[in-house]
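Below is one structure, written out as structure tokens, with a few remarks after it.
Here the complex is missing a single protein chain, while all its other protein chains stay put.
Each chain carries a letter (A, B and C) given by its place in the written order, and its residues are counted from 1.
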Amino acid sequence: MFPEIKGLNEECGLFAIWGHPEAAKLTYYGLHSLQHRGQEGAGIVTIDGEELYVHKNTGLLTEAFQAGDLERLSGRQALGHVRYATAGRGGYDNVQPLHFKSEDGSIAMAHNGNLVNYQPLKSELERSGSIFQTTTDTEILAHLMKRGHSDDLRKQFKEALPQLTGAYSFAVMTEDELAVALDPHGLRPLSLGRLGDAFVVASETCAFDLIGADYVRDVEPGEMIIFNERGMFSERFMEAKERALCSMEYVYLARPDSNLEQINVHTARKQLGKQLAIEADVDADVVTGVPDSSISAAIGFSEQAKLPYELGLIKNRYVGRTFIQPSQALREQGVKMKLSAVRGVVEGKRVVMVDDSIVRGTTSQRIVRLLKDAGAAEVHVRISAPPIIRPCFYGIDTSTTDELIAANHSTEEMREMMGADSLRFLSVDGLKTGIGRDAKQPNCGQCLGCFTGEYPTAIPNEHRDLVVAGKG
Amino acid sequence: MFPEIKGLNEECGLFAIWGHPEAAKLTYYGLHSLQHRGQEGAGIVTIDGEELYVHKNTGLLTEAFQAGDLERLSGRQALGHVRYATAGRGGYDNVQPLHFKSEDGSIAMAHNGNLVNYQPLKSELERSGSIFQTTTDTEILAHLMKRGHSDDLRKQFKEALPQLTGAYSFAVMTEDELAVALDPHGLRPLSLGRLGDAFVVASETCAFDLIGADYVRDVEPGEMIIFNERGMFSERFMEAKERALCSMEYVYLARPDSNLEQINVHTARKQLGKQLAIEADVDADVVTGVPDSSISAAIGFSEQAKLPYELGLIKNRYVGRTFIQPSQALREQGVKMKLSAVRGVVEGKRVVMVDDSIVRGTTSQRIVRLLKDAGAAEVHVRISAPPIIRPCFYGIDTSTTDELIAANHSTEEMREMMGADSLRFLSVDGLKTGIGRDAKQPNCGQCLGCFTGEYPTAIPNEHRDLVVAGKG
Amino acid sequence: MFPEIKGLNEECGLFAIWGHPEAAKLTYYGLHSLQHRGQEGAGIVTIDGEELYVHKNTGLLTEAFQAGDLERLSGRQALGHVRYATAGRGGYDNVQPLHFKSEDGSIAMAHNGNLVNYQPLKSELERSGSIFQTTTDTEILAHLMKRGHSDDLRKQFKEALPQLTGAYSFAVMTEDELAVALDPHGLRPLSLGRLGDAFVVASETCAFDLIGADYVRDVEPGEMIIFNERGMFSERFMEAKERALCSMEYVYLARPDSNLEQINVHTARKQLGKQLAIEADVDADVVTGVPDSSISAAIGFSEQAKLPYELGLIKNRYVGRTFIQPSQALREQGVKMKLSAVRGVVEGKRVVMVDDSIVRGTTSQRIVRLLKDAGAAEVHVRISAPPIIRPCFYGIDTSTTDELIAANHSTEEMREMMGADSLRFLSVDGLKTGIGRDAKQPNCGQCLGCFTGEYPTAIPNEHRDLVVAGKG
Partner (left out) sequence: MFPEIKGLNEECGLFAIWGHPEAAKLTYYGLHSLQHRGQEGAGIVTIDGEELYVHKNTGLLTEAFQAGDLERLSGRQALGHVRYATAGRGGYDNVQPLHFKSEDGSIAMAHNGNLVNYQPLKSELERSGSIFQTTTDTEILAHLMKRGHSDDLRKQFKEALPQLTGAYSFAVMTEDELAVALDPHGLRPLSLGRLGDAFVVASETCAFDLIGADYVRDVEPGEMIIFNERGMFSERFMEAKERALCSMEYVYLARPDSNLEQINVHTARKQLGKQLAIEADVDADVVTGVPDSSISAAIGFSEQAKLPYELGLIKNRYVGRTFIQPSQALREQGVKMKLSAVRGVVEGKRVVMVDDSIVRGTTSQRIVRLLKDAGAAEVHVRISAPPIIRPCFYGIDTSTTDELIAANHSTEEMREMMGADSLRFLSVDGLKTGIGRDAKQPNCGQCLGCFTGEYPTAIPNEHRDLVVAGKG
């Protein structure tokens, strides 16, 4: 139904630091706290004023970096990235930061977001002789900057960025400067902090906490900030448009200890859980959440509904990527991997199972069955977000499915398919107001595209078909 | 104060299966669910009736086994082990199962527990010509069996096991038979299950859930069970003594989805948390638990005390063993690794921090400081177990510290050292009754040695000194 | 004296096959036989008519390819490369084949040789907006082809290649075609073969022997050959110029079992050794060669001089790249690594030591000392090539030294520096005629640039300084 959209950078994580003697190490720790945003590749580029040093590799940070790798990354400025990629779009070539050397000097760049006009821009550049070596949309910016009329990073940014449509937070580093920029809707999070005299920038504030940095403020939509030896300089490269921070960052993507525009993510999730209990209470014995991302919402539901919160589902902590998969035969005999239902908790009980979202519905179906197999008398599924009925064009990996279940089925049909005793979603209004953001802004300043089909930016015609494809 | 005790096998995990065509794979999954009991080594031995196949290595299961390793382990019977080892006592040689070949045939053996008379037995065997190749106490049993007067596994067990003092659950496999045995006090858990026609044995019942096996019963103290082609045969090798299941299995060691003697571990912990709230309530704003093992107790405390339960502390899920450690300088600047306090949750709040135990006190001190640094107004530490004032001789790794803080300091002294606003422990009576085990048995059938100094078995003189060393 | 020249591809190896069901495997074996031409990286690209598959990595072929990697390279056409790189110019980014995807399709390219006008071409392309991602001169061709006025591989080649100056053998593959080309002087070897219905191309004929292919002919200077589903098409992209095959291919680079323009390399070397004995005989007891490349010349010398040939020097076969290096202190105590003198053979003897060339002179000095330490009474060094007095601009790694000893010292000075009893080089005339190539061509069709300073192509001004820098 919804074919794969090329050029996604999805839910990546960015970290940069300017002016610290241990720049590479701090970037490593910063990326570590952002690991949940991307587990397919990691890289750090440092600059010591003359030379650019690079280390990157596929895999988790702990796989991509071995003893000694950090030592070789000298310099007081660093830029790091963790990359999310679905199968087939991985590979070393796409691991960021990208880095280019020319006679004019070196440049490194990293990106979190997705450009909706990637294909037309790429076609145009190729027609005029550019060669692309990656399939990430990050490379577009490099070509646009190179094709521009200036050698000055600030001017290059101001010339190139307005040509882009979509969600983006960019960080670019040369021998002399670090520049970051956020798209005019502020679709992706990007925060600014300080660590002593050094400046730090990160996709989430949890990175500041880990390294002991202080949060200063969020980067503003349409803002670019340049750091160089004279200090920090902020400027608009475009006027800010209607604020539209991705709702999914609150719902499941960000870490619970991060603050997004000064709202704590755990607290936001708990509020969504409470709101859900208000909208869709049920007579039951216990509440349980699907670990890890739905725990906060489940606690909120339990508190509001005055039902005991229990560990009814356990996630296996040691499931690595090398885990040898059970055969289909063993699976059918009941060999379970990532998640187990706790029989001692759910047996004979009416269980409220709180989850954060439903994409294809197969995971929910599996969990309901786990709970019933473990003896649950009833399973009431409560989702702390509205049904997803439209693809995301801004980097959330819902669009790689060819079937969003909620785009094609009613709630009752979904309930039946997953074998639940009841199924309820949070309302769109509940999502808008529940988080507690600025009620005066349209949509409370949130992007609701995947719930409503109303996207903050233009969507190119090639993608338009995807939008009308769903029946919901 | 308490020097290291040699020969510990500590909190290992055992799994065995008899009579399944995919024995090695199921053992792999079974060990996977027991990974929390030992992360320093893993091994599986299979037998196809003629030949014994072995694969074992240091590290996590996913590190020790690579693609193809399981395929080489053919046969319908398998025995697996995950090993816990503190630094310096690791190394390939000690990874279990141990396996020996002689003209009489092959034997493989694995062990969870600790023999308190390891040293005198070893000295005696060496004096009469035995050569030991490992420093695990598991090897003792092999020599005792070899020195016995029989070639029959059943008779060898009955002759050798009564010579042992301590905590042990053994599994031994030959070309023809699998035998398991539990010490006469039942200090370590060991459960029996069925998967179709196959028999399974595991240290915890969560292994049964993962592979879809049914729980049958727990192995009884002093019982040995032999599986062979004719079926399963149970027998006492010694009379059962006063039941004394390790309390720490409930408090922090076992997985929350396991049942120990039919009591769910999560539920037991939640009960301990409730009991703690009854004994040591406090006026506060939020309750938080130290992840992962104290979550259940914190939920129980919150429910009983009617205080909101929050994610005030976050554990970093991606801290692998290859994580590059921050320098002391960076640490002092505030770089945190495993655990972060959630500022958005605790800032300005009076926080109840529930933890499961205090050994040296340094971890608690660090967490209190994390919370205060993140802005907590007050931190009230509540421990869901009594103070540990004596070493464990049965395999719990408390004895490697040379200072059990509670053995040397009053509660008030400890509170001050950790910088908490209040500190309270669960009472010994609360622990005994809170779990909900058989109230008619002495100590409710639990070992309380580390809390009281009253051990269920004799302790050799060499260890006796350790017991009186503490001042508490 | 002679600074490092950027952009070298040096002594790499190329292999390609068109139209065989096991294309990737045969390319792997073919590259295996070319491993001596490059040990820093290896890669294979295959095409199945639609998709391009790539696997490449740093290191030896056996390190770069693991089990399963070949299986993923499906298709009946394949292009492979082994890369030579001196320290600092290695790294994954430069491993070939390079591959690029655009809307027009995919292209993969590999190169053996060196472009002397790399820098001016690159500067010009960057000025007009191209971004370079590697520091290999191979990428130049991709940009020139992209910037051309055609989508047709044949026309792109004809337009781009004449812009290049230097030594090159290129292989380029698209979804539909494979094209190879050799520079108009034929500085690098490139041969054409057949394996059943399939076409094969390789840098050396030893690759044909390994896979059982038949040699057809050598690719001609200025010739390009295109393979597609209709067959093989040959065409001149430039008129052939004065033939100038690199003499060093015969002297030390190629494998002894290869034929270069139908002259066997071992036989050529043996002839050079005989010629050397004619020119520079000496009264001695034994002849020994420096393994491996000087063995053939030493045998020739021995035969001509009627002196016994002995294994006076042994090369350690197991010195891998992971070999732990001895400290300076141990080196001074006499710990030897790659080469040992055989005391039992040289003690008390007058030894003729035949080597193939002298670059910096340090290796020769070390070997003379090895032989004297092992008791040799006299050491007479005989070099089966003339003195190297000029840098190579075509890819032979002599130019990375900042001191060619023969460019700055007389033969007598060199003899004294290396501690030999006598030192003689082959004459330039001896090299020209000794190999036995076409005497009617200038220089017998060989490049003698490094011996005479007369280069077959123009040398850009920037490099001109290097040429006059030497005093010789």
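Brief remarks follow.
The criterion applied here is as follows: a residue touches a chain if its C-beta (ideal position, glycine included) is under 8 Å from a C-beta of that chain, and two chains touch if they have at least 3 such contacts.
Please read all numbers here as calculations on a predicted model, not as lab measurements.
Looking at the complete complex, one finds that the omitted chain is in touch with B, C. Only one residue from C:Ser340, C:Thr363, C:Thr411 or C:Thr433 touches the chain missing from this view: C:Ser340.
When the whole complex is considered, the residue among C:Phe15, C:Phe65 or C:Tyr394 that touches the unshown chain is C:Phe65. Among C:Gln275, C:Ser296 or C:Ser384, only C:Ser296 touches the chain left out of the display. Contact between subunit C and the unshown chain involves residues 22, 25-26, 28-29, 32-33, 35-36, 60-63, 65-67, 70, 195-196, 206, 209-213, 255-257, 259, 263-267, 270, 292, 295-296, 299, 303, 308-311, 314, 316-320, 322-324, 326-327, 329-330, 333-337, 340-345, 374. Against the chain not shown here, subunit B presents residues 92, 100-104, 122-123, 126, 128-133, 135, 142-143, 146-147.
One rule holds for everything that comes next: only the chains that are shown with their structure count from here on.
Rounded to the nearest 5, the angle that brings the Cα atoms of subunit A onto subunit B is 180°.
Centres computed as Cα averages put subunit A at a distance of 49 Å from subunit C.
Remark: subunit A and subunit B have CA centroids separated by 37 Å (rounded to whole angstrom). Mean C-alpha position of subunit B lies 61 Å from that of subunit C. Subunit A has no residue in contact with two or more other chains.
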